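Removed from the display is one protein chain of the complex; every other protein chain stays in position.
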Amino acid sequence: MARKVTLTLCVLGLAALSALLTGCGQDRPTLYVYNWGDYIDEDILEEFEKEFNMKVVYDTFSTNEDLYVKLKSGGSTYDVIFPSDYMLTRMLNENMLEKIDLSKIPNHRHIDESLMGTVYDPDNEYSLPYMWGTIGILYNTTMVAEPVDSWDALWDPRYAKEILMLDSQRDSMAAALIKLGYSINTLDKQELAEAGELLKQQKPLVLAYVVDEGKDKMVSGEAALALTWSGEAMYAISENDDLAYVIPKEGTNVWFDVMAIPKGAKNLEGALQFMDFLNRPEIALRNADYIGYATPNLAARAMLPEEIRDDPQAYPNLDALENAEFFVHLGDTLKDYDRIWTEVKAH
Amino acid sequence: MVRFLKRSYIYLVFVFLYMPIAVLMVYSFNDSRSRGMWGGFTLRWYVELFQDRTIMSSLYSTLFIGVVSAIIATVIGTLAAIGIHNSRGIQKKLIMNVTYLPVLNPEIVTAISLMILFVFAKVRLGYLTLLLAHITFNIPYVILSVLPKLRQLNKHLYEAALDLGCTPARALWKVIIPEIMPGIITGLLLAFTLSIDDFVISFFTTGSGVSTLSITIYSMARRGINPKINALSTIMFTFVLLLLIIVNIRQAREQRKGRNGRNGQKSHFDSLRSRFSGA
Partner (left out) sequence: MKRSTLFPYVVWMALFIIVPMVLVLYYAFTVPTESGATWSLENFARFFEPIYLRVLWRSLRLAVISTVICLVIGYPAAMVMSGNAFEQKHVILLLFVVPMWMNFLLRTYAWLTILERNGVINVVLNSLNLPSLNILYTEGAVVLGMVYNFLPFMVLPIYSVLSKIDRGVVEAAGDLGANAFQVFAKVIFPLSLPGVVSGVTMVFMPALTTFVISRLLGGGQFTLIGNLIEQQFLVVGDWGFGSSISVVMIVLILLSMAIMSFFEGEEKDVALW
């Protein structure tokens, strides 16, 4: 009996060992990519693997804060990450990013000039834009009587338990701050406290705090209104004609998600190749088409169907957009945000 | 009449326990993404399941971590049980108390404490940290499965082996280990099951794109209903059911041979009890 078991154990051990060896022993370099959930056409990853003979390990996060904490607490190394604008500033301030060599990314010439060299990274030394968009309200026209045009709709008691909020502190706070008429980058403790109160008041009306599952819920008619990002909205509308997206009249946040390389990346070469690959017009086109967000890649945008290319909801004219603000990094005030958001969730 | 009522009550509880699983199984064959309607019979979710690279690679990680952590935990745990069995007094108490710690501690506390340790020691989170974490929470269960067998052991066997000229190591290998083998195997299986079922500890100690099945299911479930998960559930449930039936038939056979007494039933409880930390 004992011998039999020993033998079995040995076999199992060997099997496991050989599995480990085949798993890691390949010569192909590995590229670790950390992106938002549902934020790429995964077939593109496979094509990249084939063309560059590289293995892509693809991991996802759901908010900028998740990304930051994961990188900051250490323990993980990635080669390409996709933070948003304000998070880019924070990471730059804390010296968490590697410089990128634009000459290794020839396809960056396709990117819209007006979206390059933003305040976050004036010379594009550390980042290239990946997608951009706005925040607004996605609503179901069969469940909401009149057209929505104001952030007040998310506080409308008629839609109690039919409202979805984002489980992301900057975005949900932004909705409350805009509604109150304050800047979404306010450092004023009083204004922040008011916004926190407003979110606590709203809580009985909220069905759930969601991130990636929001669009599925809207598509299947689980909720009437949702605070959401423009690209999520475009995807949802393409799945369900009853849905509509609006940028409320009080204002919105215009955001950019960028590609960057964190300090400690092991596969710099691969990271640059990956960024270049994503900016090939036909790849960028497929990607934008698949996930529904606005691509900064002009060559790709030109190939999109006209009704998407010129859709003011998907590709708003930045100059014409009133009361639109970018997020900026808040420095120490972030602690107040963390605290207020924890309190709202705990309420 | 009373008997009928009693039975109906149990059947009612079974309906409660099995309805969700049955619903998942039915919907795994539904050719429509929406739950409201039946879009016809399909196997496409199963096809998509096997083509999903995230799911397949996490299945592989789950099995790999499960097998390796169970084997290592069994070796360390068995040796530890023998050592504990032969300790006395304060030393024994101390070790037993520390052994109970991960069993009694809320899983999330064990999880964050290990995460802090790994990050603090600058170990890259991934396969290695997952493995270390799984071995850590598995060892106590191995010890607790082996210890009862050691208590049943005849003390004089070992001495007799020494008297007959065995070296201590050889006596351990030839005499003790075979005697406690049922306990070791229970421990091994238990460790394997706990490892593949674990979510909380893996969730906090993994990184760099390594994901177990539980973690993948969690992130998919957070994103909403997904027919692929239904297909996965159906496969896993069928697998578990078959496994349990086989194990039970074997146990029933052994019981008939009169060897194991009521051992069969007991092992269910033991394994179940230990799973109470499973959420």
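Should a chain be cited, it is by its letter among A and B, assigned in written order, with residues numbered from 1 in that chain.
Please note the rule applied: a residue touches a chain if its C-beta (ideal position, glycine included) is under 8 Å from a C-beta of that chain, and two chains touch if they have at least 3 such contacts.
All values derive from a computational prediction rather than experimental measurement.
Checked against the full complex, the candidates A:Ala208, A:Val246 or A:Val328 give a single residue touching the omitted chain, namely A:Ala208. In the full complex, chain A touches the omitted chain through residues 63, 65-66, 68-70, 72-73, 161, 167, 203, 206-210, 220-223, 338, 342-343, 345-347.
For chain B, the residues touching the absent chain in the complete assembly are 3, 6-7, 9-10, 13-14, 16-21, 23-24, 27, 34-36, 76-77, 79-80, 82-87, 95, 98-110, 112-117, 120, 132-133, 135-136, 139, 143-144, 158, 168, 172, 176, 193, 197, 199-200, 204, 213-214, 217-218, 221-222, 224-225, 229-230, 232-233, 236-237, 240-241, 244, 248, 265, 268-269, 272-273, 275-279.
Simple rule for what comes next: only the chains that are shown with their structure count from here on.
Distance from the chain A centre to the chain B centre is 36 Å, each centre being the mean of its Cα atoms. Chain B makes touch with chain A in their complex at residues 34-35, 53-54, 60, 64, 67-68, 71, 74, 115, 118-119, 122-126, 129, 177-178, 181, 184-185, 207-211, 219, 222-225.
Interface residues of chain A facing chain B in the complex, by the touch rule stated above, are 1-2, 5, 9, 12-13, 15-16, 19-20, 23, 32-33, 37-38, 42, 46, 57-60, 62, 70, 73-78, 211-213, 216-217, 220.
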